[in-house]
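Missing here is one protein chain; the remaining ones are kept as they sit in the complex.
Our next item is chain A:
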């Protein structure tokens, strides 16, 4: 059992080396605080631009400032799901344990961002549209995304055997991923109450520059936050799942002697 670590890390070439939990665990521990720090700094800058520097909107007045949280949260909720689907596919094809652990680690953060996007959207909808909620294609598909996240978390934690839980979760992650382009393009494909995208890859943004900067800084903050908490969460998952291995026992002894 003591040769376990060497054997596994010795097998991998290039980036695959990091797919071994004993190698990835300390790396994640070193990276996470940096991303957390970046997230903190960017959030302060982004919120400052959003609430103090960015001008008042010509139509909506101050209520538009919800975009500094709403849009980054909505982008992140969609993107995290795609990343989960990616790791699920890698896990199924390559049989790497760490990929499934990454899928697990990302889900709660995705669910939080999804909820945040829906919640802030409802609070914005009341003064702007005159209603908290409508069943239009954009809102409904985003709500479906929240249910997919919750379904993933519920299913994977309901199954005791982690290998079976991973496979069941991977199917939800992969099948549900088709909802993400539907959310994104819903405002183009169908008439929706929700407005179209102000920022896209193909067109010049239809927003004032400071507003745009505030939003992009907040989006980067959301990225950094996601990476930080996902790394910390994956560390816990690694410890939990590999608790019977010698390297985890050794690692915990080291941590205990430090404390």
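What to note about this one:
Assume contacts are C-beta pairs under 8 Å (C-beta built on N, C-alpha and C of every residue); 3 or more make two chains touch, one makes a residue touch a chain; residues count from 1.
Simple rule for what comes next: contacts and distances are computed from a predicted model.
Hidden from the displayed complex is a chain whose UniProt protein name, among "2-oxoglutarate ferredoxin oxidoreductase subunit alpha", "Sugar ABC transporter permease", "Zinc protease" or "Cytochrome c-type biogenesis protein CcmE", is "Cytochrome c-type biogenesis protein CcmE". Remark: the omitted chain is touched by one listed residue; of A:193, A:216 or A:239 this is A:193. Considering the whole complex, the residue from A:129, A:147 or A:213 that touches the absent chain is A:129. Residue in contact with the omitted chain (choice from A:89, A:168 or A:216): A:89. Screening A:15, A:158, A:178 or A:259 against the full complex identifies A:178 as the residue touching the chain left out.
Against the chain not displayed here, chain A makes contact via residues 55-60, 64, 67, 89, 92-95, 127-131, 134-137, 174-175, 178, 182, 189-193, 195-198, 206-208, 211.
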